[in-house]
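Worksheet: one structure, shown below.
A protein chain is absent from this complex, but the other protein chains hold their places.
Now for chain A:
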Amino acid sequence: MQIYLPIAEVSVNAFLLLGLGGLVGVLSGMFGVGGGFLMTPLLFFIGVSPAVAVATGAAQIVASSFSGLLAHLRKKTVDLRMGTVLLIGGLAGAGAGVFVFNYLKSLGQVDLLVTLCYVVFLGVIGAMMLIESLRAIRRARKGGPISRRKKHNWVHGLPMKMRFRTSGLYISVIPPLLVGLAVGVLAAIMGVGGGFIMVPAMIYLLGMPTKVVVGTSLFQIIFVTAFTTLLHATTNFTVDIALAVMLLVGGVIGAQFGTQIGMRMKAEQLRVLLALMVLTVCSKLALDLLIEPSELYSITAAGGL
């Protein structure tokens, strides 16, 4: 069954979209990640333009994170104060990101920017995850001691300190603002939630307790991606609600199955799998940049915006 997407102005198979949503849903359920970083490149592959894919991806992340945040709010595992500081940085970052996005769109370089961002981030993160989890597997086999992270680092020497009661921290607001800013820029340019950057940063850089990390990052992600969606909708007119809904429905159902599969596998094995998958998507995108395309020319509407 073909469905005509009103904003993307393309006709695509509805089951392909549901399947794509479902596939990313299974993966996000298995690995506990948002899946935005996989969804956006997959949308490129089926012929949705990067501008629409990024903007619609943002809308979809808001929705898929919503029920997760509600669950964390009920369990009181959200540091609202930290979340707000991260959010302030995130909103500024998203604004800057959309500005850069629109500027490059007018130059005709936005596809390149989005693809390059994906190649760099997926490459770095995939490689780091692979090395880290392979090490963890080796350590588990040897049965050696697990190294403890340092309690104090350079972050604790910065000014403008603030008390975060839920996280039990007394640190400067500058690092969380910067983390939020970076994630906001990524959300606007790549159409991702940025959890895959924020969660490690919160644990290792800010030293937040693991139990509040996921809830707090969801809190920030929802508002930043909602803001990004609105910015893209008002400046680029590229949010396709029909596309978002199709992906969401598939995604939610897929996530349920993914969670079941994930519970039957070991954490380290899961991480290796995820790392390999991230690297696969990364190399596909990188090859597209490196191999001479079959069609060197491309058509865009004049004026861009």
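Just so it is clear, contacts are C-beta pairs under 8 Å (C-beta built on N, C-alpha and C of every residue); 3 or more make two chains touch, one makes a residue touch a chain; residues count from 1.
The rule we apply is simple: contacts and distances are computed from a predicted model.
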**Item:** Name of the absent chain as recorded in UniProt (options "Transmembrane protein (Alph_Pro_TM)", "ABC-2 type transport system permease protein", "Aminomethyltransferase family protein" or "Tryptophan synthase alpha chain")
**Value:** "Transmembrane protein (Alph_Pro_TM)"
**Fill in**
Missing-chain contacts on chain A, rising order, are 1-4, 6-7, 9-11, 59-60, 62-64, 66-67, 108-109, 111-112, 116, 226, 229-230, 232-235, 237, 239, 241-242, 244-245, 248-249, 251-253, 255-256, 289-293, 295-304
